[in-house]
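Structure first, then comments.
Only a single protein chain was left out; the remaining protein chains are all shown in position.
Entry: chain A
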Amino acid sequence: MFFTYLRRELRNRRKQTIVVAIGLSVAIALVIVVSSVSTGVKNAQSEVLESVYGVGTDITVTQPAGGPGEGAAPARRFDFGEEDGEASEDGTRSLAQDRLSTAMGSTSFDAAALETVSGLDHVSGVAATLDLQNMSFSGEMPDMEALQEGDGPATLQMGPDGAGEGSAGGSSFEIEQFTVTGVDPDAAAVGPLTTAEVADGRTLAADDENVAVLDATYAEQQGLAVGDTITAGGKDLEIVGTVASSTGDGVATASDAYLPLATAQTLADLADQVTDVYVQVDSAENVDAVAAAVEDELPDASVSTQSDLAEGVTGSLSTASNLIGTLGTWLSAIVLAAAFGLAILFTVSGVNRRTRELGTLKAIGWSKGRVVGQVAGESVVQGLIGGAAGLALGALAVWAVNLSGITLSGASGGFTMGGGTGPMSAGAVQGGDTAPEGAGGSAFGERADTLAGAAGNAVDVVLQAPVSLWIVLAAVGLAVLGGLLAGVVGGQRAARLRPAEALRSLA
C-alpha cells in the first residue's frame, strides 16, 4: 500500500514532481560538475608541480635572489674584449662564448644545508639540485673602426624558444640558451627527475662525469640524440640518454638538460653549491612542522610546502582554479538551496491541500508515524528521482567537459621569471652607443636571462575532470537530503494535523 499510494500521489502531482526533480537534478548536476572540475584542476595543478618539482616532494628549500647567501650572483654578461675572437680579413671578428650560471631569481647556497635538513625529524628523503642556465653567444662583429663611424641602432629579436638572432650595425650573432639541472644520481626518490622516464639511452649513474641527459622534447627540437654532444659551460658533454615526463605526452620535464651534480658544480664554478633542496616528509601532517624546523635551521632560506607551491601556480590554471573555487561553489550552493526550498514548498503546499485526506487516514486508524512516513516517502522518492536525473545530467556535462579537451596552462611561480613568450621588445640594443666603448660589450646579457626557462616551465595540461564514487555518493546523498528535508518539514505538518479534520464539512 505504501508504494502504491506513493506512486499514485507522485503521478497525480506530476507537474510538481517534475519541477522538484528538475530543480534538484540541476543542483546535483552542478555540484557534480563543480566538484569534478575542481578535482580536475587540482590534479592539473599537482601535475604542473610534479613536472617541475617531481613526485613526493613535500617541501622545497631555495634561497631568494639578493639574499645574504654565500654564493654571490655571478656576473650575467658576456664580456668580449677587443682582442677576443678571430679577425677575418675585412676586420670582422668571430666571437663565441659559452657560460653556465645560476638562473636569475635563484641563488646558490652551500650544500651543507642538505645535511642540516636530512638530520631533521620526520624527513624521509632529501635531494639537492643545482639549477643553472647555459647561455651561448656566437656571432660576428664588424671592424670596430667602421662601426664607430656611426651606424643605426641594432635590434635584437628574440624568438619564443629563447634563441635569438640579431644584428648590430653590421654584426650578426646568435644566442642559444637552455636550462641545466645538476642532479645527484644517488638521490632518485625525490626531486625533479622522479616524474621523468628514460626515453632513450640511460639515466645518470653514480659515477658519471661530464655527461648529460636531455629532455626528450628539447632533444628533438635541437635535433640531438644519444651519442651526440652538447656544450655547457664551454665543455662538450656526451649525451647518454633522454628523458620524458611521465605525467603526460609531450609535456616537457623541468629542465632541458640534466648533469651529474658534481659536473654541474664544476662547470658553473660553484663548488659545493646547490639552488634547490627537495624534502620528503614521512607523513602529510608533519609537513608544516618540518617546514618550520627548516626555516629555523636555515633562516635565509625560502621554504615552500606543496600547498604554497600550488598557490604559486600561475596562468589559466590558476584562473580556472579561482573560478571553480569561488563562483562554482557559490553557484552550486545557491542553486542547491533554491532546489531544496522548492522541494519544501511543494511538499508543504501538498500537505496543506491534503489536510482532509490525511486527517481521514488518521481517523480510520493510521498512526501518526505512518502518515508522516507516507508524506516523507513521497519527498524522498522525489529527491531520488532528482538525484538520478542530476547524476545523468552531471555525468553528461563532465563527459562534455572532458571531451572538449580544455587545455590549461600553468607555470610554477618560482620558475618563470619573465614569462614572456613573444619577441623581446625591450631587447633593443643601441649598437651605436655600445660600440664606441670599444669592447663591443653587449648589455643584453642581463636581459636575455629573463627569457630563461619560460618555455621549459609553463606546462600545458589537458583538463580531465574525474567523477569519483565519492562525488556520486555525495550527489545522491544531497538529493536524498533535499527530499528528506522537505519530507521532515511536510511530515511535521502532517503529524500536527488533527484527525478531526476529516469531519470538516467544507470540501
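Following the convention adopted for this analysis, a residue touches a chain if its C-beta (ideal position, glycine included) is under 8 Å from a C-beta of that chain, and two chains touch if they have at least 3 such contacts; residues count from 1.
Here is the rule we go by: contacts and distances are computed from a predicted model.
Chemist: Looking at what's absent rather than what's present, what does UniProt name the missing chain, "ABC transporter ATP-binding protein", "Alpha-D-ribose 1-methylphosphonate 5-phosphate C-P lyase", "Sporulation initiation inhibitor protein Soj" or "Ferredoxin-NADP reductase"?
Modeler: Hidden chain, UniProt protein name: "ABC transporter ATP-binding protein".
Chemist: Consider the whole complex, including the chain that is not shown, and state which of A:A206, A:A284 or A:I364 touches that chain.
Modeler: Within the whole complex, the residue contacting the unshown chain is A:I364.
Chemist: Extract the touching residues of chain A with respect to the undisplayed chain.
Modeler: 1, 4-5, 8-9, 11-12, 356-357, 360-368, 370, 498-500, 502-503, 505, 507
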